[in-house]
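Worksheet: one structure, shown below.
Removed from the display is one protein chain of the complex; every other protein chain stays in position.
Our next item is subunit A:
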Amino acid sequence: MSEANVSKKRMFFLYRLWNTDGLAQRKTVTFGDPAAVQGGAIWGVVSVLVTALIWQFVSMAEIVSPLFWPSPEAVWTKFVVIATEGYKGFTLAEHLGISLYRVLAGFGLGCLFGIPVGLGMGLNKVIKGWMDPLIEFYRPVPPLAYVPLVIIWMGIGDSGKVLLLFLATFSIIVISARAGVASVAIEKIHAAYSLGASRWQILRHVILINALPEIFTGMRVAMGVCWGTLVAAEMVAATSGVGWMVLNASRYLNTDIVLMGVILMGVVGFTIDMCMRSLEKKLIPWKSKGRS
């Protein structure tokens, strides 16, 4: 490579430093342009830091009593103590584990039954007619409302909590699977018939796979709802679980534990969603690329 070329490259590099975005910088109209809100992750970091700082500042200034507004250190200390010594007989890992087990069991069962029912509703008039009023009736009822019923029917064991989470998952998955079936382009079905595929092959190789993006979106929503319903589920006469821990601590005004539990649930929920997102990218790479 010649000397002149190298210096040209350096010049270009300097230019790139100044003009980080090339063409985007040349746009004269950005308000309303969706591309203008791309990036900006740095502001997320800033917002978390500022929130933490305000938290710390308010505790130091003692504007609010530490009884209601525990400091970040107090929450961290409680986290370490409960992680090592446990809370009411279970370590933090055990509380978290049992909560995760309940969520995953309810969620898993919801998917296991929800996907076939949703596919059935999307494919068959009779199944749709049967299930539609039932699901539409129970779907808008908040899970908290049937907690008493679940206690009466299922007792105080784990099954009641799993049932609640199952119900929360089931309707969401059914609706998304049904929408997934409806989203198939009739050309794909016709093409598959013309290529000699049987009904069963069309269901397996075309309809089900075509519905996967919708089903996966439903699963992500359902997972969020499940995690959110966990506290309600653990109100059902539990003695363990993160949700129960928070409820129990609030009874004794252990605000630091409550706050710690809330943050923990937020972090775990966020992590699960990130995992599901990356799984989605791996399993359904065609989703974000638009339909051909």
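Going forward, contacts are C-beta pairs under 8 Å (C-beta built on N, C-alpha and C of every residue); 3 or more make two chains touch, one makes a residue touch a chain; residues count from 1.
Note that in this section contacts and distances are computed from a predicted model.
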(Q) Considering only the chain that is not displayed, what protein name does its UniProt record carry among "DNA repair exonuclease SbcCD ATPase subunit", "Aspartyl/glutamyl-tRNA(Asn/Gln) amidotransferase subunit B", "Taurine ABC transporter ATP-binding protein" or "Long-chain acyl-CoA synthetase"? (A) "Taurine ABC transporter ATP-binding protein"
Q | Hidden-chain contact residue, picked from the options A:Lys27, A:Lys88, A:Lys128 or A:His205 | A | A:His205
Q | Which residue of A:Ala35, A:Ala191, A:Ile263 or A:Leu279 touches the chain not shown here | A | A:Ala191
Q. So which bits of subunit A touch the chain we can't see?
A. 185, 187-188, 190-198, 201, 205-206, 209-210, 212, 284-286, 289-292
